[in-house]
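For this view, one protein chain was removed and the others were kept in their places.
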Amino acid sequence: MGGMSLIVKNITRLVAAFIALFGAYIVLYGHLTPGGGFAGGVILASALVLVVLAFGEEFSRQIFSHGAARVSDSAGALVFLLVGLSGYLAGAFFANFPDLLGTVGRLASAGTIPISNLAIGVKVGAGLFGVFLALALFRRRGERRSMEPDLEVFDTEARS
Amino acid sequence: MTLEMMPYLLAFVLLVIGLYAIVAKRNVIKVIVGLVIIQYATNLFLILVGYRRLAGEGAPVVPILTGPVSEAGRLAEQAVDPLPQALILTSIVIGLSVTALMVALAIRLYDRYGTFDTGRIRNLRG
Amino acid sequence: MPLLVAVPLAGGFLMPLVGRLTGPRRAAAILPIVMAAGILVLALGLLFRSDPTPLTYWMGAWRFPVGISLVADGLSKLVLLVIAVISLLALLFSMDYMTRYTSPGLYYSLFMLMLAGMNGVVLAGDLFNLFVFLEIASIASYALVAFGTEADELEASFKYLVLGAIASVFVLVGIAIVYNVTGHLNLAKIAEVLRAGGGLTVPLYLAAAFFLMGFGLKAAMVPFHAWLPDAHPSAPAPISAMLSGVLIKACGVYVLCRLVFSVFGNHEAFGVILVVMGTLSMVLGALMATGQKDLKRLLAYSSISQVGYVVTAIGAGVVSFAWSTSEPALAAVAALALFGGFFHLVNHAIFKSLLFLCSGSVEHATGTRLLARLGGLGQRMPVTGWSLRAGALAISGVPPFGGFWSKLIIIVALVQAAALGHWAFYVPAVLAVAVAVVTLVYYAKVQRWVLGGEPSAATADAREAPLGMTVAMALLAVLSLASAAIIHPAVKQRLIDPATKVLTAQGAEASEVGVPAAALTEAADRRE
Partner (left out) sequence: MDPLLVLLLVLLGFMLIGSLIAIETRDLLSSIISIGAVGLALNVVFLMLGAPDLAITQAVVEIIILVVLLRVILTRRDESYATSRSTLAVGSVLLVLGFLVALVFGALSRSGGGGLQMRPFGDPLMNESGPATAMAPAGEPQAVPPEHRTEAMPQSIGGAYLKYGLEKTRAANYVTGILLDYRAYDTLGEATVIFVAVIGAYAVLRKVGRHRHGRDVVNR
């Protein structure tokens, strides 16, 4: 799939960045305004999905490849687990740090919550985008395989 | 049976409709649709559980502090229950995950059997 | 204690990355095996703590009842130990077995996440938390069932996924009703509110019905068993062993026990339902198993039957315990029935995973699971053959093995209850004996077709399985014999008694299940 018409591509070019920006805002301000890591992550993923739909799978590879999605998926999850473990070392699993709680309403407040939000946002965004790519790129056996650049990941694993 | 119980009842009816779709329909996509419906019904039920009506008229109070900290006390008296909202957020995400996996399976089933008809996807029996 | 969950989670998150480095070589199994061994050590550590009181850990140092707690009481410790042992051996088995499949990174990741989910369920002291970890374990198992991506496996996984998703929705609706009625999610606190509020009312029965349907589906009890005979045989053998041996117990039987006893308080109604469902599962599972031609499918039906024993015993425990307030003599029967139930749970975990691993080894060597195509493997694959014999003898309840003692105790408990005037208990007792005979028959058939006779075309050039697989099978075979030691009072006191005690503790004692006083003072009051 080479992408959609010129109009769609142009509008996507304009809009995608804003969607991604909005996603980032939702993630970062999750502890102050509605939203949070999950909603923001899904928005980030949908910005990427929009790009894929408009420009085709080949193009998306240059922005965020499938391999990168898988790595950031794992990394986000690990960071969130580490937040929990850091609390564990400080006394209780997922303890928030009282000294870092900060004043209500500031971006740097609520201790570990923004960090967790960020980790979840990255994880969810990357994970959903990865699944979308995998679903979208899946072809029946026997079809031409030239259109599936990134799913080679699975096959390289099998070969090595 | 009071009017206050009607929303709960309708949420349950939605659940039943979704279950009906899952059991009675023979198309994989319809089964997925039914699954999405029962997830909606559960989320609906949970949000209904958390709602708190104000004594007077007016929209419910969102459990997010927008004003100064001094308003926290009023918020605690009036806002809707934030806990079911947290639970629904989790439940939405779980529903999304299950649906994603299911779509992946559906694609793969189509790949193997060449159809979405569960009547023809039937190797296993007994 | 949170490490029991955190370690496999970390394993799950790391494995996709590690898997890309190692490829399909056996090295991919090293990290999971090390982690599973670590979990076994942690579980043993929990079991052998000198302090017998339940251990409670408060996430984020929140106090009762706002935060989420992890609770390790006798019952959780027992199930944790079973999970740890079986998963370690299944991983050992996977090391060689999974070389036939692609993408070991994904496999071990899902395996570790399923393990994390089960540990999370068993440790959960919070209703919603239990649900979340139940979902982790279930979703991982849906994907693992389809891991081979053959047509049958996909179909089985789809069926399993649909029914599992319905079960999850039921559980969540039940949770919502309970929250609406009691205003709490902490299990101990719910129990407290329910006791203070008097008897169960209509909405609570409704919630209980939802829980029963949801977890009954997960435990594959008879009206809800349709997915199991498809799903369990389709998975790779070590996963079948995990699903049949551990998952249906951790996510189904364990949770049912916990809810029926600790939360809803023993009500005879629940007990009767459990006995009926258990007996039905026992009989129908055994009858269906006799007609099977596929080795793994036969084992799957036999799982339904054997879990039926466990559920029947636990149900009988509930009933007789609920009645023991008026008839004190029944209290001892309740304790005996519960002992038998948990004993059989442990035994079944051991011998059913052993049998599934053996079937995997047979399939690995011959490429088929059809009984008619097998034969003569007794000499060709001695370790597999002897392990299969041990497992079959244990599951059919032949004397020196653990399986005999647990079945005996269950039947004795049922007969005792019947002898005390509740003649209805003769029905499950007689059926239990009959099912034991049927079990013996169909496992004799398995031995005859798989091990005895002349080698067939498929088995002519079969060779013994690689080292990792044989070691796992041999260890399990030894365990299936050694589990008979549980009837020795010293072992029983350590392993099973704490578990039964948790369930039979009443009133004020029962509220300690989630909230030992010490735990509250221990929890650092960080926010004060």
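Each chain gets a letter, A, B and C, in the order it is written, and its residues are counted from 1.
Following the convention adopted for this analysis, a residue touches a chain if its C-beta (ideal position, glycine included) is under 8 Å from a C-beta of that chain, and two chains touch if they have at least 3 such contacts.
Note that the structure is a prediction, hence the values are computed from the model and not measured.
Chemist: Counting the whole assembly, list the visible chains that the omitted chain makes contact with.
Modeler: A, B, C
Chemist: Pick from C:Leu55, C:Leu78 or C:Leu113: which residue touches the chain that isn't shown?
Modeler: From the options C:Leu55, C:Leu78 or C:Leu113, the contact with the absent chain belongs to C:Leu113.
Chemist: Touching the missing chain, which residues of chain B?
Modeler: Touch set of chain B with respect to the missing chain: 1-14, 16-21, 23-27, 29-30, 32-34, 36-37, 40, 43-44, 47-53, 57, 59-66, 69, 72, 75-76, 79-86, 88-90, 92-101, 103-108, 110, 115-117, 119-120, 123.
Chemist: Touching residues of chain C against the unshown chain: what are they?
Modeler: 2, 9, 12-13, 16, 59-60, 62-68, 100-103, 106-107, 109-110, 113, 116-117, 120, 126, 128-129, 132-133, 135-136, 139-140, 142-144, 146-150, 152-154, 157, 177, 179-186, 188-189, 192-194, 197-206, 209, 294, 366-370, 373, 458, 508, 511, 515, 517, 520-521, 525, 527-528
Chemist: Quickly run down the residues of chain A that touch the omitted chain.
Modeler: 26, 30-39, 42-43, 45-46, 49, 53, 70, 73-74, 76-77, 80-81, 83-84, 93-94, 96, 101-105, 109-113, 116-117, 120, 123-124, 127-128, 130-132, 134-136, 138, 141, 151, 154-155, 158
Note that only the chains that are shown with their structure count from here on.
Chemist: Write down the chain pair with more C-beta contact pairs when B-C is set against A-B.
Modeler: B-C is joined by more C-beta pairs in contact.
Chemist: Chain B to chain C: how many Å between their CA centres?
Modeler: Chain B and chain C have C-alpha centres separated by 29 Å.
Chemist: Please tell me the distance, in whole Å, between the geometric centres of chain A and chain B computed from their C-alpha atoms.
Modeler: The answer is 23 Å.
Chemist: Two or more other chains touching the same residue: where does that happen in chain B?
Modeler: 108
Chemist: Mind pulling the chain C residues that touch 2 or more other chains?
Modeler: none
Chemist: Which stretch or stretches of chain C touch chain B in the complex?
Modeler: 128, 132, 135, 139, 142-143, 146, 149-152, 154-159, 161-162, 165-166, 168-169, 172-173, 175-176, 179-180, 185, 229-230, 288, 291-292, 297
Chemist: Within the complex, which stretch of chain C touches chain A?
Modeler: 2-3, 6, 9-10, 13-14, 16-17, 19-20, 23-24, 57-61, 102-103, 105, 523-524, 526-527
Chemist: Can you name the residues of chain B that touch chain C in the complex?
Modeler: Going by the criterion above, the answer is residues 15, 19, 22, 28, 31, 35, 38-39, 41-42, 45-46, 49, 83-84, 87, 90-91, 94, 97-98, 101-102, 105-106, 108-109, 112-113, 121-124, 126.
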